[in-house]
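A single protein chain has been removed from this complex, and every other one stays in its place.
Each chain carries a letter (A and B) given by its place in the written order, and its residues are counted from 1.
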Amino acid sequence: MAENKDFEPNIVAFLCNWCSYAGADLAGTSRITYPSNVRVIRVMCSGRVNPLFVMNALQQGADGVLISGCHPGDCHYMHGNYYARRRFNLMRNFLEYLGVEPERVRMSWVSASEGAKWKEVIEEVSEGIKKVGPMDQFKRRQLNW
Amino acid sequence: MALKKLSKEKVGEALAELSKFRLIAPAKSDDVVVFKQISDPAEAYLEYGNSTVPPKKFAFPQTETLFRFVTGSPDLTAKNVEEEGTTVIFGLRPCDARAMAIVDKLFSWDFDDPYYLKRRELTTLVGMACVEPPSVNCFCTSLGGSPFGTEGLDLLLTDMGDYYLVEALTDKGEKLEETLSSQLEDAPADDEKKAKDMAAASEGKIRRSINTEGIPEKLPDLWENGLWKKVSAACLGCGICTFLCPTCHCFDIQDEVEESGEGRRCRMWDSCMFEEYTVHASGHNPRPTRKERTRNRINHKYSYYPAHFDVIACVGCGRCINLCPVNIDILEILDQVVDA
Partner (left out) sequence: MVDVNKLREKAREVISREDVRELIGYRPGTYGFRARPAFVMGPDDTGELIFTPACVNNLASYIVLEEKLPVKRGEEPDLRKVAVMVKGCDSRALVQQMEEKAYDRDRILVLGIPCRGVVDMAKVQAKYPDVLEMGEIALEGDKFVLSFNGTKEEVPREELVADKCLRCRYPTPLVYDELLDEEVERFADDDFADVAELEKRAADDKWAYWEEKFSRCIRCYSCRNVCPMCYCEDCVLDRLQPQWMRRSVDISENTAYHISRAYHLAGRCIQCGECQRVCPVDIPLMELNRKFYKDVEDLYDYEPGTNVENPPLLSTFKVEDKEDFIM
């Protein structure tokens, strides 16, 4: 897909309450600037994120989705992030198989102390999506409305 | 009315002429024949048996917006069907056209459905006679149809080898003939008789049949009969037999609302073979198993519909037999009804 210089992607990020959300918060309180394309949805655990959430976000207008949780071994609920890891590895591969660029569905581990990493992650995700352009494979279209 | 002919070389030209309307014709999607809107005459695929999905969706779309709204605002914008413009469905089979004529009765019964009727008014049906019955499971002749049937059609084409014989059947058909005046020529004089012979030959090749006499009257007495349990035992409860039936017309109405508050009310095909079709808000389901649902499907076609409209809501296209994953055969069920 052609690159569009003015394109600002919509990114939906599902962040776990205990690590990644706190990490993003730390980035904020530390006055770290990062791309403002991201819309954060706080969930209790990355294991809470249903693959349907990802699909639905892409349908409703997100150009990309990020799921972020605690580093392996640090999950507040012991194993939630391990389940999420399996789930989204498969989901990502599958969407790629259908022709949805892998840049659109990303996953990261960001701990509560990693405000700087959060910035890097968002920059990378945002750059990646800018490169592949707006999501228009199966966004709900307004054509027949 | 004088018969015309359309030489096969000029079909492309004729289709190009017709594409100033919304032109629907059979086309291939991979190896599946579907009716779809075409803009390029080369897309049309006229050497087909019959389409998997009947063309009913162009009179009664699978999903149709009725009106649009914004939550919190009293204003509604109703859909204007006229915007779709004049539609020509080119090359549909006589059974599918007859099915539309049957369904028309329902949509103009106790309430005139403005969406459906407007669309039908704007649609011209150009049929393609079945010189050979498209499938072994065709049984249109048992239900008053014919491979050369004209009911519901505006224009009938018959494949005569090098050309199509064109017969206008209604005013709409004649109008369309006028549109195509530069592509049509006068047909040879003996073609009318030839076409009649071909029709008889094609009817003779239809191999499955059912004597429907007495079935509508008999069905209500078989309500508690054990046959329903038997014939529905293998049923999966999918929507193939109903969605692909040219006369099935059940729909559901749902609202779809976006986060922004913009929404639309739309109606979409529903199937009496689905479990949630009859589920009440309380959770009670008056048709709790596939037995009741199968019974309803047969009763609706062969008993309720004739009771209201004097015509059986089945045209014998054979799709439900051909495509049922577990070989549930409506003719076998009807045979059992007759024997019960």
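As a working rule, a contact is a pair of C-beta atoms (placed from the backbone, for glycine too) under 8 Å apart; a residue touches a chain by one contact, two chains touch by 3 or more.
In this text, all values refer to a predicted model and were calculated from it rather than measured experimentally.
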| item | value |
| --- | --- |
| Absent-chain contact - pick from B:Gly85, B:Gly214 or B:Pro288 | B:Pro288 |
| Option touching the unshown chain, where B:Gly12, B:Gly144 or B:Gly239 are the choices | B:Gly239 |
| Selected residue (touches chain absent from view) among A:Val38, A:Val65, A:Met91 or A:Ile129 | A:Met91 |
| Residues belonging to chain A that touch the chain removed from view | 1, 51-52, 55-56, 59, 72-73, 79, 82-83, 85-87, 89-102, 106-109, 121, 124-125, 132, 137-141, 143-144 |
| Chain B, residues in touch with the chain not shown (by the definition above) | 29-32, 34, 52-53, 62-63, 135-137, 207-208, 230, 233-234, 236-240, 243-244, 252, 254, 256, 266, 268-269, 271, 274-276, 288-290, 321, 323, 325-329, 331-332 |
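Just so we're on the same page, only the chains that are shown with their structure count from here on.
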| item | value |
| --- | --- |
| Separation of chain A from chain B, taking each centre as the mean of its C-alpha atoms, in whole Å | 46 |
